[in-house]
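A single protein chain has been removed from this complex, and every other one stays in its place.
Let's turn to chain A:
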Amino acid sequence: MSVSAPEIPAKTTSRFKWDLKTIGPLAALALLVLLGITLNENFLTYNNITNVLARSSFIGIIAIGATFVITAGGLDLSVGSMAAVIAGVMIMVMNWLIPVFGIGWGVILAGMAAGVLLGGVAGVGNGIMITRGRIEAFIVTLGTMGIFRSLVTFLADGGTLSLNFQVADVYRPVYYNGFLGVPYPILVFALVAIAGEVVMRRTAFGRHCAAIGSNEQVARYSSINVDNVRLITYILQGVLVAVAVLLYVPRLGSASSTTGVLWELEAIAAVIIGGTTLKGGYGRVWGTVAGVIILGLIGNILNLQSFISPYLNGAFQGVIIILAVLLQRPKRAS
């Protein structure tokens, strides 16, 4: 029935194939950088680049978690609201603990610990409902998205939760300072990205994620504990949301019901632009990193030029997302 080209014994060559699928996100990134340079001489300055990357690092760290969730055939819509809740709770914990620890790093570390713990617990909650409860990931995380969003509004009593000013002063350098001129958020983003890429490519967990997303039955018949691997992806997502929040809180020192709005969609968009398949089975962390930076650069370039209204930012991002999927869709079998 299927007439195939003459087959020769399998050879283990050509691990790198430079087709459009692989280089797409990088090519788009390069084009955007070129465009930026042509449009404004300030584009390539240290300040502009670090600014874009630092702002992108929140979404970036979250999107790396989303890469694992999506690769394993899942979805987490709750990350934006989860970020808001974690930020709110962190601020409240730090404010409460000032009488215990005084103003200083003790309070901040306690707040960070609370944040990471909460992120992990939220991930466990999502993951348990999806794996043990056998409910669609879309439904579960749509539900928790609403729950988290309303929780932060409740905790802030409809207003804003603000970190004690003195603590905020101590905490502020975590966002604004850096090491050897590289702001900490960018450093953390880079570390998470490298670790994520290694985990995806070089560990059994990463391989199992792709296997489950590709075909859950095959994974089950290949002795993979499908539920556990899925659960871990959601926990990882929760913890990475918390890590992003640790860097976000010192930036503004406050949280409200508008914190993290639409982050989930930006994160998913970055994952898709990066070439990860939305229905699972194939994921690449470096692609997600490129995707996040592409989304960040679009806004930045629109702000740096005067021909097109920056209000069209969302429209350009939308076009890029659709183009990315269009270019990466599988060719019809001939």
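Convention: a residue touches a chain if its C-beta (ideal position, glycine included) is under 8 Å from a C-beta of that chain, and two chains touch if they have at least 3 such contacts; residues count from 1.
We adopt the following convention: contacts and distances are computed from a predicted model.
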item: Undepicted complex member, UniProt protein name, chosen from "Cytochrome c oxidase subunit II", "2-oxoacid:ferredoxin oxidoreductase subunit gamma", "Succinate dehydrogenase / fumarate reductase iron-sulfur subunit" or "ABC transporter ATP-binding protein"; value: "ABC transporter ATP-binding protein"
item: Of A:V188, A:A211 or A:I272, the one touching the omitted chain in the full complex; value: A:A211
item: Residue of A:Y46, A:F165, A:F179 or A:Y221 in touch with the missing chain, whole complex considered; value: A:Y221
item: Residues of chain A (touch criterion as defined above) contacting the omitted chain; value: 1-5, 7-15, 17, 198, 201-204, 207-208, 210-211, 214-215, 217-225, 281-282
